[in-house]
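Take a look at the following structure, please.
With one protein chain removed, the remaining protein chains of the complex are shown where they sit.
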C-alpha cells in the first residue's frame, strides 16, 4: 500500500462477528461517501483477526462494484480472542499507524463494539461503529443491518411449511435464530400467521402451550405453526415437541431454520439502512466523532457512545409484544 | 346475513383503490382482533362499488384462513365514480344500516379517504381508514401497507437487469411506479445501486443526465442503471432514453416495470405493519374514534383525522433525499 | 352431490402420501381437461382416508381457480393404514359406486400406487396414477411432480449458506431430503457448487471425506459446503459433522433443511409437467386405460402398469452421477 498524500485522510473498515446481509451495502456506502470527500478507504480482512495481522488493502471503485446485492461480507469476518487482550489491540493500533490510517470503522454487533470501545479509548484512534446483526439486539438503533432480511428469510420458510402443514393437517415447530433477542421469532411469527410463539421465557410453559393447541384443534383447527425462539438453546424445539407429544395427541414435525437466516441478498430496507448508516459513519468521522455507533432511532440518524451501546438494552417496541399476544396465541 | 345478537357490534370492511400487497394481512388482523373482542365483521366486496350495491357477507374464520401471505385483496377492489356523489354515499349508508353494521373500515389510499371523510361526516357512520398504497404517499403514516413489498419487487428487477447490463456493458433505464410519490424510485434506486435517479422534476434535465453519464463512462464505468420515476407520465423513459441517445453515444435499453410492482406475497415488514394497523383500527373503533386514519409515525401508532390526511402532504424523510444525492448521481 | 346426467362420466381425484409442489396444478389440469370433454370431476379429501370415509365434493371451476401457483394440495393428503386392508378398499369402492364415480385418479408416490394397484385389480374401478413426489424416485417417469421445486428450494438454501460460509471461512454440512433417492442431493449439490456429496452409501466413508477436505483446505480453500442426503437417517449430518471434527481441525456447522423442501410455489417445470400429466391422465381414462401411471420418459408421455412402477427402480441418469464425481468431490 502506498503512502498517503500529505494532508489527506485514510480510514480503515472491517466487518466483525456474525455476518449479516447488507454488510456489503454498508461497505459500499462507506467507500462511496469517503471517495466523494477525498478520503481513502483501506479494507481490513477477517475482522479483528485481520486487524491484528495487518491484512489490509487499499480499496478502489472495483472493490465495491456489484456487491450491493450480495449476502455475507466481501471483507470476511471472524470472532477474535486475541483482540480481547490489550496486546492484541496494541498490535492493531500499530498496524493502523504504519498504514497511515486515521480512523477505524467497525461493522458488527454488540460484542464487536465492546472491543471497539476499548480500542478507541486505549489507542486514541477514532473508532466508529455501524450496527450489523440479524438479531436486532443492539441498543442505539431501531433496526440493525440484516434483521429485515433475516425475518423475511424466516417468513419464506414459514410460508413453505404452511403449505405442507395444511395439506397434512399437522403441527409444526419452526425454530428461528436469536440468542439474546426474541425479535426474529416475534416478527416472523406475526408475519407468518403463527398460531403460537414460544419465546425463551416460555420454554418450560409446555402445559399452557398444550392447552392452547388442544383448544385450537378442538375448535376445528386442522394445522398449526408454532414459532420457537432458540434463545440460549439452539435445537430446543425437538425437546419442546417431544414434551408436547407426551401431553396431546397431535402429529408434529420440527424444522430448525439455522444458518440460512444469515444469508441471502439483502432486502431493500436493509440496503437503504446500510447506505444511510455507512454514509453517516463517514460524516461522523469528518466531524471528529469517535467512540460512537451510528444508528437510526425513530427515523433520525443518532450517535450513541459505545459504552451506552454495550451496557444498554434494546427496548423492543411495546406495540409489537401486545400485537403478538393478540394475533398469535 | 342473519340479524345481530342484541347488544353486540358489527363492523364492515372494504378495500379500495389500487390494490397493495399486505391488504389481506390487514383484513385478517381486523377479523382476528374483532373476533377476540366479540365484534362481528362483514366483508364488503369490490370497494365502494360493493358498498353501494350491498355486496356483503358475514365473515368467519375460514375467510381469513391462509390469506396472510397472498398479494392483492380477497375482498376485491375498485374505483367508484358513484361514491363521489352524495346519492352513492346515501345508498351506501342505507345498506350498512340494513345490515346492522355499526362502523366502516376502509383500507386504501388518499383518494379512498376523501370518500371516507365525506361518508363519515354526512352519514354519521363511524369510518376509520387503514393506509394501503404501494406509493407511500399518504400523510399520517411513515409507511403505507404495500410500499415495502413494491420496492423489493422493483429491487429484484433492478438486480436482474444489472446482470445483463454488466454483461453487455449497457445503459438501462428502469421505470418504476409512483404517480404522486418519488419514494419507490428513490428507495429502489439507492438499494439497487443505481447510477442516477430521474425524478418527475428532472424529466427535462436531460443535459445534466447526459453530462453525468458521459463522465461516468469516461471514468471507466462500463454500464449504468438509471431509475426513472414515472410521475404523471407512465412510459416517459422511452422518451428520455431517446433524448439521451441523441446526445451521447451509449447503447441503451428501457424497462418499464409496471403492474408487477402491485403484486406478490407481502414482505415481513408489510405484514407486520398490516397486523399493527388492522388491530389498531379495531381498537380505535372500540374507543369511539371516527373520521380518522390509523398510521404509524416514528414507530408509534397515531390517529390522524381524514381531513388532515387528504389536505396534508407526506413529508419524505430528509435524510433519504440527501442519501440519494450522495449515492446515486 | 346430485346424481349424474345419464350417459355422462364422472371421475374422482385424490392426492396421497407426502405432498409435493405442483399437485394443485395437476388437479387443475385434470379438472379442465375433463370439463372440456364433458366429464364431471369429484374431489376426494385427505387421500385414501377421505376415500374410505366418503369425503367427496363435486368440483366446479371455482375449486381450481387461482390454485395453479399454490404449494401443497387443496384436496389435503394423508397416509392411510386402513386402505392397506381389503376392507378399507372395499368400503372405498362402495363409496365411489354410490357417488356414481366411474374411475379414480391418484396423485402420489410409489407407496400410493401400491394401494392403487390393489384397488384397481380388486374392485375393477379403473384407477390411474399421476406421479407426485419431491424425491423423484418413481419408475416410469423421468421426473415426478415436485422434484424440480424441491431442488430449487434446496439450492436457494445452499446459496444462502454459501454467503455465510465464505464470510466466516467455514465448513457447512447441509442435509437435504430423500429417503429412497439421492437425486435431491446430487442435483442440488451440483447446482449449488458443493465441494462434496455424502450419499447414503457414503455415510460411513468419513476418512475419505476428511482426506478430501484436508486436501482442499491445504490447497487454499477457505470454506466448503458438503451436501448430505438423509437417506434412511434424517439428522445423520450431526453425527457426520462430529466424526469429521474428531479427525480434522476445521470449524463446521450443520443445517438440516427439512420440510421447507416440500412447500413453496411450484416452478415452471413442475407446473408444466403437472399440466401435461394431468391432461394425459384424463385422456388415458377416455381411452379405457386402467391400472397404469402416466409419466414422461425422454419427453414423451408414457403409460406404465402399476405393477412395473412398484416393483421397478427408477434409473438415475448415468451422466448425472459422473457429473457429480467430476464437479463435487
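Per-chain numbering from 1; labels A, B and C assigned in written order.
By definition in this document, a residue touches a chain if its C-beta (ideal position, glycine included) is under 8 Å from a C-beta of that chain, and two chains touch if they have at least 3 such contacts.
If you're wondering where the values come from, they're calculated on a predicted model, not measured in any experiment.
Among the displayed chains, contact with the absent chain in the complete complex occurs for B, C. Contact with the chain not shown here comes from a single listed residue; of B:101, B:145 or B:255, that residue is B:255. Check C:59, C:93 or C:190 against the missing chain and you find that the one touching it is C:190. Contact with the chain that does not appear here is found for just one residue of B:10, B:114 or B:162, B:162.
Chain B meets the missing chain through residues 15, 19, 21, 46, 70-73, 76-78, 153, 157, 159-164, 166-169, 172, 253-260, 262-264. In the full complex, chain C contacts the hidden chain through residues 25, 28-29, 32-33, 36, 61, 66, 68-69, 142, 148, 151-152, 154-155, 159, 162, 166, 187-188, 190-193, 220, 265, 267-269, 271-272, 275-276, 279, 298-301, 317, 319-320, 323, 326-327.
Note that only the chains that are shown with their structure count from here on.
Here the chain-to-chain distance from chain B to chain C, counted in touching steps, is 2.
Centroids built from CA atoms put chain C at 39 Å from chain B. Centre to centre, using the average C-alpha position, chain A and chain C are separated by 36 Å. Chain A and chain B, compared by their mean Cα positions, are separated by 29 Å.
Taken residue by residue, chain A touches two or more other chains at 159, 162, 166, whereas all remaining positions touch fewer.
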